[in-house]
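For this view, one protein chain was removed and the others were kept in their places.
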Amino acid sequence: MNSRKDTPLQIITKILGYLVLILVALTMVIPFIWMVTTSLKQPNSAFAYPPQLLPTEIDFRNYEMLFTLVPFGRYFINTLIVTALTVVGQLIITSLAAYGFARLHFIGRDTLFVIFLATMMVPYQVTLIPLFLIVFGLGWINTYTGLIVPAISSVFGIFLLRQAFMGVPRDYQEAARIDGASEFRIYWRIFLPLNGPALATLAVFAFMGTWTDLLWPLLIARTPEMRTLELGLAYFNSSTSAFRQTNWPLMMAASVIVMLPVLLVYIFAQRYFVRGISLSGVKG
Amino acid sequence: MEYSGNITATPPHQFKEKNLWQRFWSRSNEKVGYLFILPAFTHLLIFLLIPLIFSLYLSFTNWRGPNPQNALFIGLENYQFLLGDRRFWDAMRNTAYYTLLYVPGSMIVSLLIALVMNQKLKGIYLFRTLFFMPVISSWVAVSIIWITLLDPQVGILNYVLQELGLPSVNWLGDPSTAMIAIVIIAIWKSVGFQMVIWLAGLQGIPVELHEAAQIDGANRRQSFFRITLPLLAPTTFFLAITGVIGSFQVFSPIYVITGGGPRGSTDVVVYHIYTRAFEAYDMGYAASQAWVLFAVIFAATLIQVWYRRHQGEGSLF
Partner (left out) sequence: MFQIKHLLKAALISSLALVPLGVFAQDATTLTVVGVTVPPEEIGTPLDLAYQALVSSFEEANSNVTINVVEQPPEFETQIMIDLAAGTAPDVWRAGQALLPELIEGGYILDVRQCLDITPTLTMDRFIPSILAIHQPEGPEGPVYGVPNGFTPMVFYYNPEVFANAGVEVPTSDWTVEDFLHTTQMLTIDSQGRNAMDPDFDPESIEQYGVRVRKFFILENLAWVWAFGGDIISEDGTTVDGYLNSPETIEAITFLRDLVLENHVAPPPNALDQMIQERSFPSVFLDGQVAMYPRGQWEMVGLQNQENYDPGRVAVVGYPVGVNDATIAFEDGWVINSALADDPAKLAAACSFIDFATSPVFQDSKALTGLEISANQAVADQAAEVSQWPEVQAVFVSEADDARPDPNTRFSFFAIVEPRLDLMMENILAGADVTEEVNLAVEEINRELSRQ
C-alpha cells in the first residue's frame, strides 16, 4: 500500500513496535498455554519447580473423565440455543434503542437515556431475588425462555452502539430522509451496515457473557436436560465435603472445553472487526 | 398511530406557550423514537426497574430472607446502621482503591498498545486476536489460571522474578499485594477490549491533521497531546465511565480468587453485599448497602459527565 521507502528512524520504530507487541502477546498467551499444559496432567504431578510451560507428559484422562461423565452433546446444544437467541435478541433490541437514542429527537429522550445508563450502575446481585420471583411468576423456571429472555437486552450494548451510531455523519440520515426513507429503513439500511464492528463487538460480548454465565442458569435450569455447558462443568468440584482437594488439572480441562467454542466464534467474528476498523475511516 | 382522531379533535392552541402535551404532539417531536426504544424499555422495566424498586422497598425492611412476606418495615434503621458499619466502609475504601488502580492503569496500558498497533504494522490481526483472548474467557477460567500462575512456590510469575534476581512475592497471601494482584489480572483481562475501542477511535482521526501538525513543526509528543488525545475524548469518556462503573461492581475475581482476604484487604463492596445477602440472608440490610453503592456510582458518573461538560463538550454524553 505504502510505496515510500521507510527511513531508518521508521524502521527502528517498527522494530520497537514489534518488540512491544510480541512481549504483550506473550503475556496474553502464556497463561492459556499454561492452562492447556496443566489440563494434560494429573493432580499429583500438576505443579513442579521450575514451572513447566510445555507439557512433559500428555495425559488425556481429565478430558476422558469429563466426556464420559458429562452429557456434552446435550449441554452443548442447550448452550448453543440459549446463546444464539440471546445474541440475536440483544443485537436487535439494543441497536433499535441505540438508533432512537442517537438519532431521533423526542421528548424525554435524555431522561430515558439517563435512566438506562443509571441501571448499568446497579450490581446485579441486588436485583437477583426479585428478578427470580418475576421469572418464576411467569412460569419460566426450567425453560429456555427463562434462560434467554431476561438477557436479551443490555444497557451496555445500547451505550456501545449509541456511541458508534453517533459517529455516522448526519448527512447520510438527512439525505435518506429527503429521499423519503422511513426511519426504520435508515436504521436498517444505513446504520446497521455502517456499524459492523460495533455490532460484532457487542455480539462477541453477548456471546461470551451468555456462554460462560453460571449463576442464572444455576437458578433456572433445574433438570440435567436443561443444563448449560458451564453449569454442567460446575457440578464438578462442587462438593461441599471439606476433605476434597482442589483438582486444578480437572478444572483447567473443563475451562478449555468451555473456552474453545468462544475462541472459534471470536476468530470468525474477527473478520468483521477487521472490516469495521478499515470502514471507520469514513467517520472522519 | 401517532395522529389519532382523538387528538385532531382537540381545540386549537389556547396558550401561546406550548405545554408538554402540545410539545409532545408537535412535529418536531420525533415520536417514532418511542417505538425504537419500546422493546428495550419494556425489557428494562420488567427485568430491571421493577426488581430495583422492589429492592429499594426492601432496604427499608428487616427482610431476613428467604421469604419477603416476613419482612417488617423499619424505616431508615438499615441506613442508620450502615453509617456506622466499619466493615462496609472498609469495603468501600477497598473498592475505591481498586478503581483508582484499575481504571487509569488499564486505560493507559491499552492506549499505549493501541498506539503501537496503529503504526500500520504487518500481522496486526494476529496480535489483535491474541490480545483479545483474555477478554473472551470467562472469569472463572481466568481466575483458575491466575491462582496457579501467582503461586509463591511454583507460579510462573515468581519464577520470572527469581530468575531476574528479585524476591518472590506471596501475591495473593499478602494483604499489601493481594489487591494489586487482582488489578493486574483485571487489566490483563480487559486490555484487549479497551485496545480495540481505542484503536477504533484512533483510526477515526484524519491523518491530514497529524500531517498538518508536522508541517507546522509539531513533534510527535506535541501532536499526541494536542491532537490525538483531545480527539479521542469521546473514547476516553466511554472507557472511563464504563471502567468506573465496572470497577465499583467488581465481583467475580474476588469471589473466585481471594474471597475478600487476606485480612479483608480485597473485600470489595459488591462481594461484601453478596455475603450479606446470600450467606447471612440479611436481605433488607444488603439492599440498603446496594442502594448506597448505587448512589456512590451515580455520583461518580455525574462528576465525570460534569467534568466533560466543563471541558466544553456540548452533548450530554
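Quick notes
The chains carry the letters A and B, assigned in the order they are written, with residues numbered from 1 in each.
As a convention for this text, contacts are C-beta pairs under 8 Å (C-beta built on N, C-alpha and C of every residue); 3 or more make two chains touch, one makes a residue touch a chain.
Predicted, not measured: the structure shown is a model, and the values here were computed from it.
Contact with the chain that does not appear here is found for just one residue of A:L147, A:A206, A:A234 or A:A269, A:A234. Contact with the chain not shown here comes from a single listed residue; of A:H105, A:R185 or A:R222, that residue is A:R222.
The residue from A:I81, A:V114 or A:L133 that touches the chain not shown here is A:L133. One chain is missing from the display, and on chain B it is touched by residues 54, 62, 64-70, 77, 81, 84-87, 151-155, 170, 173-175, 260-264, 275-276, 278-282, 285.
With the whole complex as reference, residues 44, 47, 49, 65, 69-70, 128-130, 132-134, 136-137, 139-143, 214-215, 218-219, 222-226, 231, 234-245, 247, 250 of chain A touch the missing chain.
We adopt the following convention: only the chains that are shown with their structure count from here on.
Centre-to-centre separation between chain A and chain B, using Cα means, comes to 16 Å. Those residues of chain A whose C-beta lies close enough to touch chain B in the complex are 2, 13-14, 17-18, 20-21, 24-25, 27-32, 34-35, 38, 47-51, 53, 92-94, 96-97, 99-101, 104-107, 109-110, 112-113, 115-123, 125-127, 129-131, 134, 149-150, 152-153, 155-156, 158-160, 162-163, 167, 183-184, 187, 197, 201, 204, 208, 211-212, 214, 230, 248, 251-252, 255, 258-259, 262-263, 266-267, 270, 273-274, 276-278, 280-281, 283-284.
Residue ranges on chain B touching chain A, taken from their complex, read 20, 23-24, 28-37, 39-41, 43-44, 46-52, 54-55, 65, 68, 112-113, 116-117, 119-121, 125, 127-142, 144-146, 148-149, 151, 153-156, 159, 188, 191-192, 196, 199-200, 203-206, 234, 238, 242, 245, 248-249, 251, 270, 273-274, 277-278, 283, 286-287, 290, 293-294, 297-298, 301, 316-317.
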